[in-house]
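Partial complex: the chains shown occupy the same locations as in the complete assembly.
Letters are used for the chains, namely A, B, C and D, taken in the order the chains are written, and counting of residues starts over at 1 for each.
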Amino acid sequence: MLINCVAYQEGKRMCDVPVAQISEFLSRPGCFVWVALRDPDAKELEQMQHEFGLHELAVEDAHHGHQRPKIEEYGDSLFAVVHTIELDDGELLVGELDIFVEERYVLSVRNRSRQSFLGVRARCEREPHLLKQGTAFVFYALMDAVVDRYFPVLDALETELETIEEEIFNKGSERANIERLYELKRKVTVLKHAVAPLMESVAKLYGGRVPHICINTQEYFRDVYDHLYRINTSIDAIRDTIGTAIQVNLSMVAIEESEVTKRLASWAAIFAVATAFVGIWGMNFSYMPELKWHYGYPAALVFIAVVCGYLYLRFKKAGWL
Amino acid sequence: MLINCVAYQEGKRMCDVPVAQISEFLSRPGCFVWVALRDPDAKELEQMQHEFGLHELAVEDAHHGHQRPKIEEYGDSLFAVVHTIELDDGELLVGELDIFVEERYVLSVRNRSRQSFLGVRARCEREPHLLKQGTAFVFYALMDAVVDRYFPVLDALETELETIEEEIFNKGSERANIERLYELKRKVTVLKHAVAPLMESVAKLYGGRVPHICINTQEYFRDVYDHLYRINTSIDAIRDTIGTAIQVNLSMVAIEESEVTKRLASWAAIFAVATAFVGIWGMNFSYMPELKWHYGYPAALVFIAVVCGYLYLRFKKAGWL
Amino acid sequence: MLINCVAYQEGKRMCDVPVAQISEFLSRPGCFVWVALRDPDAKELEQMQHEFGLHELAVEDAHHGHQRPKIEEYGDSLFAVVHTIELDDGELLVGELDIFVEERYVLSVRNRSRQSFLGVRARCEREPHLLKQGTAFVFYALMDAVVDRYFPVLDALETELETIEEEIFNKGSERANIERLYELKRKVTVLKHAVAPLMESVAKLYGGRVPHICINTQEYFRDVYDHLYRINTSIDAIRDTIGTAIQVNLSMVAIEESEVTKRLASWAAIFAVATAFVGIWGMNFSYMPELKWHYGYPAALVFIAVVCGYLYLRFKKAGWL
Amino acid sequence: MLINCVAYQEGKRMCDVPVAQISEFLSRPGCFVWVALRDPDAKELEQMQHEFGLHELAVEDAHHGHQRPKIEEYGDSLFAVVHTIELDDGELLVGELDIFVEERYVLSVRNRSRQSFLGVRARCEREPHLLKQGTAFVFYALMDAVVDRYFPVLDALETELETIEEEIFNKGSERANIERLYELKRKVTVLKHAVAPLMESVAKLYGGRVPHICINTQEYFRDVYDHLYRINTSIDAIRDTIGTAIQVNLSMVAIEESEVTKRLASWAAIFAVATAFVGIWGMNFSYMPELKWHYGYPAALVFIAVVCGYLYLRFKKAGWL
């Protein structure tokens, strides 16, 4: 679905362009065309391929989707695949933004994503002195918008980890914790797969040998890289903490088990003693003088209570009860 | 076993070539020969070595088989070893495809693999504008076909992992889970050994210093690399998840053990109390007035029942039962 | 909040400079201006941006804060973000110091940090022969001051680890140990995130391709790098030790559990034997001759005591009790 | 001990050379000398050092032995240390082969190894067209022989791992498994220490900057590298599998423990119920009407059996028994 298709000159919006006339505008000097598609069908992509002369392999990637994040050079043009990540009721939805950039055009193709990039266009148009820098700036603005939206996702994951951490030393929550840690790890992996390969790719847009069209916008891409690096470091920290938390959770299970065993052992001992004694006085020997005593019964009960009480206190002192 | 041996010119099929005349066709300008063998014996390989002038070490590798995936340069020719992987009733069958490429010939040798590559030849012949690019394109087409067949294998492994994950927090399935995780890990390792070294080797076919015959098909090999990279990343993610799942499974065992111990302790306590009391009234003291009461017996039973019921409720509340 | 704003010439303090006249001083030959801000608001930063001609992206970073430690080149100027870390009652407080350096100015912006850097200025002014080297030396002095303050933090963490290590083989402290190890790991991660990226960045200020203004102060930055490297190595050692300690702690839990189980089993066995015997003589068979013996009862008690005593000694010898 | 000392010309054996005349032969054009020693004493090494002008540090290494595998350049000559590994009744015996190579000589020194390299010499002499390539080919042939002998060792270790894996899910074999896994890990480490550093060293004999004498035999050394790489990958896979197997083994212990605890708990419950009931009817209350019933006793036994049977079935159903 075509969202919009606009021509720009000197950083200012010229006019909306009918798709069929795109190639005409591409030949005008000092002018570039910025097209946005959403969940396009094969025919729309084919039309774009024809108008812009896109490389077959790149179009194929955009059509099939489910690519890993990457930025590839095809001659003078760049082809970028970026994952969009949205939080939906605790679940992560992964969409894809494919961007084709050349000196004269930007084509963005959004797939399986609810997020709109209209805001990016609006902001760019409000800042003509920046937009004047051409398609590379548009490319940057789109990338920046996607990467900025990773931050709330990261925050949500970090908050979730903190919530689990608060529970981790509470007795009885081990089963819930381990389930939540496992689930969190799964989500973090999704974010990691969006961020890490993109970071690697963006690193090639500044510093060393840089694609021709990005030469004057290197500082912007370094900024994007910097954000990605920060997110990536945080992800690695979360992953590391999850690993430790799983270990710690296991330790807590073991410690609790150990405490239960001790209490079990203590009570078992106390009752075993009581049972042994009542068993003794339940024996049928003919000559058991204490059985005849008038206060033999209460004395026996008191005796047993004293012994059990003594054991109880001793176990209490040893921290077993 | 010779499958076929065909000469191509300008991207079009010229004719089938008898093996003995291969060297003749190799000297014709603008023409190349594409030979496919399957599980060849030493004699067939020797004949090929003679016709194409293959390097001794490469032929030896092709003959012995069980090489690691690799792409080696011998002068102007390339020698590639690729693992084919097929799913057979849940098991992975590993075969080997050895490819010798030079500007004038492609020789593919298939070993221990059920998969046929006839489809690759058919597709190439349907697209003469691509086949015109020469033997490097054929080389790409073969590699691409092998790598494409890794995807269903990967999917099967991911599906298996998801099936295990659904069971991982279910009580009582820990033994089955750990066995399946171990088995899955073994399979993933097989796929990893096919993919990782190949990825490294393909990375040398584009970008930097590239073998002469691959210079014009770099973008294709980057595409193959990209697929391999994606598979490799997924494999690493599976491996990482298996590691975590094994740990989590151990935690689940420990948690369940802990719960069983608690229940055991609770019931043990309840019955120990009952046994102690009945033991008391089983003692043979002469003066135990309650034994003479008319309702002593039911009162004792009720008393014991109340005490045990109280304990039961308390354990219930504590989550032990 | 402006702390101070001073012009220097030939390593000597010239005079305090009103903010509005900064640009005037910047144009004087052989003179540089060193400004210090603390928790500035947007307006103050904007003013500085105007006076010094700072890059928009750098100012934005300084304004938003919460950047990762880094050193970036913007043309001839450098922009550094450094984390300050203070110990506050066992907790780590993370602040941020942003430094803008060019040949003619140093602007330091301190955020969320209690530590003052007045001492750095005082020391610099006491050593005019060093300060003569220009803004790069001021830059070094600020970095050095921040990094030097990492050492007491590191020491505190190492001391904490040692305290835990002393407890690690003590029975009964496993729960406390695991909580403290987890907490320590969290703190160490905070320090790691301050040190590791900074180390990487500082490594670019000496040796290879060095920013223009740092060329004559390379040995100083190598010294800073060296300190960071040392801290980083110590951090990694602590992290590694924490990992091992968590494992060892789990082992200790398991060992203690095992010992408790053995004691439980031993006592259970002893009392089970006693109970079985008293049960035997509590049976109601008509012909149980020993029940009629005059010394049957004490003999039975002695017999039971001897059997239990034998068991006790045997368990003692086996190390179970 | 001198094994043999032979001069070669044009790939053909000329004659045996007395040690004292070696230097004479070295000066003849187009001729090289190949000397083999076995467990030489200091004097023999000194003589060789004198005849060939070997570097002091290399001779010292050869004399002391217990070097790590390595290939070092001393001017135009190469000094290689290679570990020989033999299987002896399940144990690994590590020997050492030191090779000194220059354009005019090869000196191989075998230490603490039962394996003879006479076969290498014989094979070389049977293939004069290869031996014509000079000392580098001899060097390759020796390396190749050593590396080829790693394969049966690797196979033995892999077989051992598979044997353990077959046992890993069997109950009751956990103790034996863990001992065997530990022992296997030890052996694998020995092989790893022979292979990994050698692989690194051999990688420098082809591709980039190659020692002068190896320039024409690069493809051979790539082949050796390839074998080492394959062995190394397999070793890493074994190590990884051992790590997982140890974890899995621990899980199996925990699972079995858990099962035992469940069975223990079940039987304990059943007998506790029985004991409580028989205790009830063993009480001495005066008015317990059922005690007077004619079929009270069998009724009680049946009642107890029914209750216990019910519990038994319930535990059976729950999978505890």
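To be clear about the criterion, a residue touches a chain if its C-beta (ideal position, glycine included) is under 8 Å from a C-beta of that chain, and two chains touch if they have at least 3 such contacts.
None of these values were measured; they are calculated from a predicted model.
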With 4 chains placed, the number the full structure-file assembly comprises: 5
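Here, only the chains that are shown with their structure count from here on.
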Remaining chains grouped by touching, subunit B not included: A, C | D
Turning angle required so that subunit C lies on subunit D, C-alpha fit (0 to 180°, nearest 5): 145
Residue-number overlap at the subunit B/subunit D interface, same or different (half cut): different
Centre distance in Å when subunit B and subunit C are each reduced to the mean of their C-alpha atoms: 40
Between subunit D and subunit B, distance of the C-alpha-averaged centres to the nearest whole Å: 25
Residue numbers of subunit C (touch at least two other chains): 282
Chain contact topology (line, ring, star, complete or other): line
All touching chain pairs, where touch follows the definition stated at the start: A-B, A-C, B-D
Residue numbers on subunit B that touch subunit A, as the complex places them: 168-169, 219-220, 222-223, 226, 229-230, 233, 237, 240-241, 244-245, 247-248, 250-252, 254-255, 257-258, 261-262, 264-265, 268-269, 272-273, 275-276, 279-280, 282-288, 319
Subunit B residues touching subunit D - in the complex, by the definition given at the top: 55, 57, 67-68, 70, 72, 74, 172, 174-175, 178-179, 181-182, 185-186, 189, 193, 197, 243, 246-247, 249-250, 253-254, 256-257, 260-261, 263-264, 267-268, 271-272, 274-275, 278-279, 281-284, 288, 290-297, 300-301
